[in-house]
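One chain of protein is taken out of this complex; the other chains stay put.
Every chain is named by a letter (A, B and C) in the order it is written, and numbering of its residues begins at 1.
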Amino acid sequence: MAGKMNEAFIAGREVIEQGEVATYIPELGKANKNDLGICIKTLDGKVFTEGDYQKRFTIQSISKVISLSAAIQICGYDKVFSKVGMEPSGESFNSLVELDLRKNLPFNPMINSGALTTASLLVPYMTFEDMLDYTKKVCMDEDITMNDEVYRSEMKNSSRNRAIAYLLESKGIIENGVDRSLMLYTKMCSMSVTAESLANFALLLANDGVSPVDNKRLIDSRNVQVLKTIMLTCGMYDGSGEFAVKVGLPSKSGVGGGLMSVCDKEAGIGIYGPSLDGKGNSIAGCKILEVLSNKMDLHLFSRTKMDTE
Amino acid sequence: MAGKMNEAFIAGREVIEQGEVATYIPELGKANKNDLGICIKTLDGKVFTEGDYQKRFTIQSISKVISLSAAIQICGYDKVFSKVGMEPSGESFNSLVELDLRKNLPFNPMINSGALTTASLLVPYMTFEDMLDYTKKVCMDEDITMNDEVYRSEMKNSSRNRAIAYLLESKGIIENGVDRSLMLYTKMCSMSVTAESLANFALLLANDGVSPVDNKRLIDSRNVQVLKTIMLTCGMYDGSGEFAVKVGLPSKSGVGGGLMSVCDKEAGIGIYGPSLDGKGNSIAGCKILEVLSNKMDLHLFSRTKMDTE
Amino acid sequence: MAGKMNEAFIAGREVIEQGEVATYIPELGKANKNDLGICIKTLDGKVFTEGDYQKRFTIQSISKVISLSAAIQICGYDKVFSKVGMEPSGESFNSLVELDLRKNLPFNPMINSGALTTASLLVPYMTFEDMLDYTKKVCMDEDITMNDEVYRSEMKNSSRNRAIAYLLESKGIIENGVDRSLMLYTKMCSMSVTAESLANFALLLANDGVSPVDNKRLIDSRNVQVLKTIMLTCGMYDGSGEFAVKVGLPSKSGVGGGLMSVCDKEAGIGIYGPSLDGKGNSIAGCKILEVLSNKMDLHLFSRTKMDTE
Partner (left out) sequence: MAGKMNEAFIAGREVIEQGEVATYIPELGKANKNDLGICIKTLDGKVFTEGDYQKRFTIQSISKVISLSAAIQICGYDKVFSKVGMEPSGESFNSLVELDLRKNLPFNPMINSGALTTASLLVPYMTFEDMLDYTKKVCMDEDITMNDEVYRSEMKNSSRNRAIAYLLESKGIIENGVDRSLMLYTKMCSMSVTAESLANFALLLANDGVSPVDNKRLIDSRNVQVLKTIMLTCGMYDGSGEFAVKVGLPSKSGVGGGLMSVCDKEAGIGIYGPSLDGKGNSIAGCKILEVLSNKMDLHLFSRTKMDTE
């Protein structure tokens, strides 16, 4: 497997040039475009790493999976999905149109409107510190902190998210205050993780929510199923459908350059590569996963199983 | 398994009353709302049937999977997906808005605009008779014919599909004539199948495109992977995301009441139940699959495997 | 003329029942649905009044004309119309869709997005007290005050306007702070006027911006022309086109029940009737104007002139 991973990594490095670091938030623009790191952990205990897999970056949209997990756990599946849908939107992550035209729920929890709704549901129950602890646990990474510069930079550039949140409030979907919901959401996005943290979280999902370290269940089995399905259909912004065809792994990306992928019942993959494609996904990360999926038959509808030899 | 299937069948029958037979085409309105049939075939040779599983009905949108299969085979993956996307649309099956606003490709081949495009690609290579033969083969059903009453009824009520097709032509997506494309598309929709035909086709897909009867490959492995992924993300109209969460099986429905589901590497399921829910999916069929998926752990992200004992 | 006006007034009263008092802001819901008043003042000094023409109500959207007038005067025509368009939108007054889809300017200054932009332009130059003074002047009404209950009620229900304002800020259209812009806008909407105040303002516009009392010019001639044209094409929400056909007078309505109409070079009309039609216009007011326009040939493309005998 090391050979194939190395091959994929090289293929990923080659496309970095075609992407761009996110600049819509100044602080994100400071990332080093050429950074690239990967970490794969398998359920049978193998670990493969390469490049900047221990470099910290902000988790951004990948936190949407963590918030959704906590929200279902705390408020229940029915409550959560009475406020946010499960349909892929075909829209970019920050669309207002779909929200206003339909005059009902956010399409799904993986776009900003949906994640703001999830955050709003958590507000009465969880402080950001609680959520940080939860994140440390599911990522098995005690060193996660909030990046204050990114947080402040995002809050200064939050007009569009505020617009979305107030629209949600006007429709009765956000109930616990726009400011508190937006603050929790933005802090969640500003947590600093590594490719390894993401691999750990992905591995937890691959293992049905049971920690591979101590065999304790951290997330209910049914909720893990929901998370993986929604990652598969909605996790890669408006490129989710094509990614599902080409890679076929439940995944979630963030504009900080993070990307996590779940090889169900097999392994967790975390990648850091801040050069993004036009849809906001790590361009090298997507390439690496496409090559890995093809070479190692990782696609969920592939003929054979993952070969970890 | 027979006990669980029976249980699911009963649960399905109970919700028939909450749905409605399609009426937007007069001929479809003649269906018997209370009809319900199911056929499950497993790769290890078991067959389970119940109710009206041999009753014929028109295949409608399920033909979109067959046309896509033929189009990829004949024109190639790259050509097909230069004309139609792979993204779930979150829109109803016959939306014009998404198509016009974006001024580019149909979202995916499972909505009308995408399927009209697929049909248009096939026009230079395949007559309807060719497509009928292809359908008989993949459904392992020699008795499939075109229902002429339904075909004529659909052509009389085809204004919206014509609008979509002319819009596609104006954008240079449909190149081989609106009339010929629409005619091929509508004839494909008017083919008469049974729940068993659909189970056979689903079984073929579950078996990676290799006929379980004679072990001959009918569809390329990679194409089968594409078909199953697109069915999973886009197969159930604008309820695809929720269906993926709740059932977790690549499926395709038609407004004629048909529904096919693939239990990958395990089994094929065909259902006939013409009472439809608000999104155009067989209401009893969806219920049956939900119950079966829960009771038998069929969800693609379920912990365990299908239990066919 | 008194006879015709009386006839129109009766026709107006008859349709009150078919409308509804605005309820989206609780404070507005307290209006007496059956109130109806009218005031007409002609340039040759005649005054006709009937009903509750001295009853105070909040000016609401009619303030958009006053803000636009001040903004053009202070910031200049070019600056104002670099931030807001002049096109009728065919959309309801509080649409976000048109704004987000086009990703450019608000359609026109008579819808909320446009008026929030106008308010934002005024923020650096005018306090609300300044604007109140300006309003008193153009309405020749020293008794106008801000209705504090309505103001607070609107601010409590301002989520949608906040969403619009933040969206505008995210596009760089609102530059002077959402809070300050929204506050000025909402205070302007909460000013208490009478049908007579509105008739005075309409008369000022009919007289090319020159006060008929002391012959002093209050608004530049060219600006008056702009205001009247925009009132004609955009003044009656998404019923502006039909109103222009049927009545043919530059007019502006507010959800508080106010309605002002300009008979160019002839007269000003102010109406108060809080029962609204489906588009947010005073239902009795529209009826009165339609009857008056027909009976007295007030339509700007009518064959003959106004007969004030």
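By definition in this document, a residue touches a chain if its C-beta (ideal position, glycine included) is under 8 Å from a C-beta of that chain, and two chains touch if they have at least 3 such contacts.
These numbers come from a predicted model, not from an experiment.
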Visible chains that the absent chain touches, using the contact criterion stated earlier: B, C
Contacting the left-out chain in the complete assembly, out of C:89, C:147 or C:194: C:89
Among C:8, C:204, C:230 or C:296, the residue in touch with the chain that has been omitted: C:230
Hidden-chain contact residue, picked from the options B:13, B:162 or B:180: B:162
Which of C:20, C:130 or C:208 contacts the chain that the document leaves out: C:208
Sites on chain C contacted by the missing partner chain, in the whole complex: 85-91, 98, 107-108, 208, 221, 224-226, 228-230, 232-234, 238-242, 244-245, 248, 250, 264, 299-303
Residue numbers in chain B that touch the chain omitted from display: 95-97, 100-101, 159-160, 162-167, 169-170, 178
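Everything that follows uses one rule, which is that only the chains that are shown with their structure count from here on.
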Centre-of-Cα separation between chain C and chain B, whole angstrom: 55
Centre-of-Cα separation between chain B and chain A, whole angstrom: 31
Distance from the mean Cα position of chain C to that of chain A, given in whole angstrom: 48
